[in-house]
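Omission of a single protein chain aside, the complex is shown with its protein chains in their original locations.
Chain IDs A and B follow the sequence of writing; residue 1 opens each chain.
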Amino acid sequence: MIRYIAGRLLLILPVLFGVSIVVFMLIRLIPGNPAVAILGEHATPELIARVEQQLGLNLPLWRQYLIFLGHASRGDFGASFFYQESVFTLTMERIPVSLMLITYAAVIGLLISVPFATWAAVRRETSVDHAIRLVFTGTIGIPSFWLGIVLALLLSVKVRLFPLGGIGGGGFDMLWHLTLPALTIAVHISPILMRSLRSSLIEVLNADYVTTGIAMGLRPTTLLVSYVLRNGLTPFISVVGLNVGWLIGGTIIIEQVFGVPGVGSLLITSILTRDYTIVQFVTLVLAFLVILVNLLTDLAYAAVDPRVSLQR
Amino acid sequence: MSAVSTIAPPRPARRWWFATAGVPLRVGLVGIFTIAVLAALAPVIAPYDPTALGLAGGLQPPSAAHWFGTDQLGRDILTRVLYAARIDLQIGTIGVAIPLVMGVVIGLFAGYYASWPDAILGRVIDVVTAFPFLVLVLAIVAMLGPGLKNFYIAISLVSWVAYARIVRGEALGVRGRGYILAARSLGYSDARIVFRHLLPNVIVPALVFGMSDFVLDILAGASLGYFGLGVQPPATEWGVMIAEGRNFIVTAPWVVIFPGIAIVITSFFVSLIGDSVSDIVRRVHAS
Partner (left out) sequence: MRPRNALRVEDLTVAFRGGHAVVRGVSFEIAAGEAFGLVGESGSGKSLTCRAVLRLLPRGAAASGRVTYGGRSLLELGATEMQALRGSTIAMIFQDPMTALNPVLRVGEAIAQVTQAHEGLGARAARVRAVEMMERVGIRDAARRAAAYPHEFSGGMRQRIHIAMALAARPTLLLADEPTTALDVIVQAEILRLLDDLRREEGMSLLLVSHDVRVVAGLCDRVGVMYAGELVEVGPTRTVLRRPEHPYTIGLMNSLPEAVIDERLRAIPGVPPDPGRLPPGCAFAPRCELAIDACRAAPIGMSETVPGHWSRCIRTDRLDELRRGLAAADSVHT
């Protein structure tokens, strides 16, 4: 297992480097002088010169990249002039909230998708199946921000079921506050989840070994658990993992809509205030998050499916 | 069990699925065609001028004079929804067209030549797909500045990868086939082989993906519009309309409802088409 993990990590290394290069290049996309842009209204000739020197803007590109890597390895991703804080700390202290929201949304998303996907798969090609697929197809087109404000209107204003925005105090109060945002994100990703789960389950249901199981007269519970779900389990794992990019995208929007103090709203606000260093770092963090989730998904797959050899 | 599967369903059953398979497809095509026509004819059929400020006061509920009501500046919402359709449909179309062309060409050549071009493309794909789509688009727009043009640049820089990945996979699979080898032995130029022999056989999955990408782009455009990072006023776009109306959602929900419904319906029709086509392609492959 250790060797499997090590092998996977080795494969990821080039991607991590590639991601860092893309992020590095982002700042250089800014038309005009990046230093001026970063400083924004704080730009004075001395500060401009200092930032230019920090970034090494007069040096060849590859040396700039090395400087960037050097700073990064020390956790120095610049400072936000808007917040007067290190970009690193600013972002990291908001990560837990975002992770909570993402997880919460994923759980609700699965709670919505799994029953419908199972129902549709078991009743495939019937009107139930078509109806379910139709409804979820319609759901894909619902803009998440619109859904957010509509749900807020209905469940927070008209009917005072949930609080409007923020994250409240700790523990259950936080869950209470995060429910509407998580629900919105969940509805947003549910069509993707439902579609994947349904086709995986159909594949399993059609499998020869399921016919064998039926022919052996196994009890329905045994069939469901040992034959259908144990084989259908792997898609359950990978479906969320593979679609984490979509999940994160939705989370960013919803955090901003509901005023959840996570990494997503930080990103949007920073874009609006032209706080480039934060934008750069948050992008990096989110990409790393995706890579990490994909790695964990791979490992979970390997742990669950005996056919995947852990030797390689 | 394979002996059983060789028994094909008898003919009446087959005719039945064909007829009903057509329904979602037809509904989608008719729907999107209608929207496109309405959008194109907006200047002609819209009851009012989209920027005309109302004299009667704003936030009027839907009525005979204003089917969709008016917004806080007294502008007719139906008119604005129609005009916004032009922008949003354009976003979907261009947002697919440019990456499609870029991605297909790159993917084709990489898949055809294999070896190092494909290896490089593979790495590039891995890197770009490590970023959540919206995050990368937002980041690029953040650097370049808001606006429709920069939005297109951002989309193009990010989306082409998905098409390249699809086409490259297909091309790698097909490049060893007989008709390709035959063409090469005849001394045809690489470009000719790629475009006239490889392309037609690998384009379909890319086109199918293009349809869901269309929806994705409209949603991305609307999302950016909502945050003020996309289409800039005075141009109208559904997401921008929703943003403008969001403060009045309690007292005048129609300002926000109708543009949202417009997005949902448009995406729905396009998704129907995309699903139907991929269904058909799958059935063709299975036979």
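Keep in mind that, in the parts below, a residue touches a chain if its C-beta (ideal position, glycine included) is under 8 Å from a C-beta of that chain, and two chains touch if they have at least 3 such contacts.
Since we're looking at a predicted model, the values are computed, not measured.
**Q** Could you tell which one of A:Gly32, A:Pro45, A:Pro60 or A:Pro306 touches the chain left off the display?
**A** Missing-chain contact among the listed residues: A:Pro306.
**Q** Among A:Leu11, A:Ala131 or A:Ile214, choose the residue that contacts the chain missing from this document, as touch is defined above.
**A** The single option touching the absent chain is A:Ile214.
**Q** Using the document's contact rule, name the residues of chain A that touch the chain not shown here.
**A** 207-209, 211-220, 222, 226-227, 230-231, 304-307
One rule holds for everything that comes next: only the chains that are shown with their structure count from here on.
**Q** State, to the nearest whole Å, the distance from the C-alpha centre of chain A to the C-alpha centre of chain B.
**A** The separation of the two C-alpha centroids amounts to 22 Å.
**Q** In their complex, what parts of chain A are in touch with chain B?
**A** So the residues of chain A touching chain B come out as 14-15, 18-19, 21-22, 26-27, 29-31, 133-134, 137-138, 140-146, 149-150, 153, 157, 208, 211, 244-246, 248-249, 252-253, 256, 267-268, 270-272, 274, 276, 279-280, 282-283, 286-287, 290-291.
**Q** Touching residues of chain B toward chain A in the complex: what are they?
**A** 1, 24, 123-124, 126-136, 138-145, 215, 219, 222-223, 226-229, 239, 242, 246, 249-250, 253, 256-257, 260, 263-268, 270-272, 275
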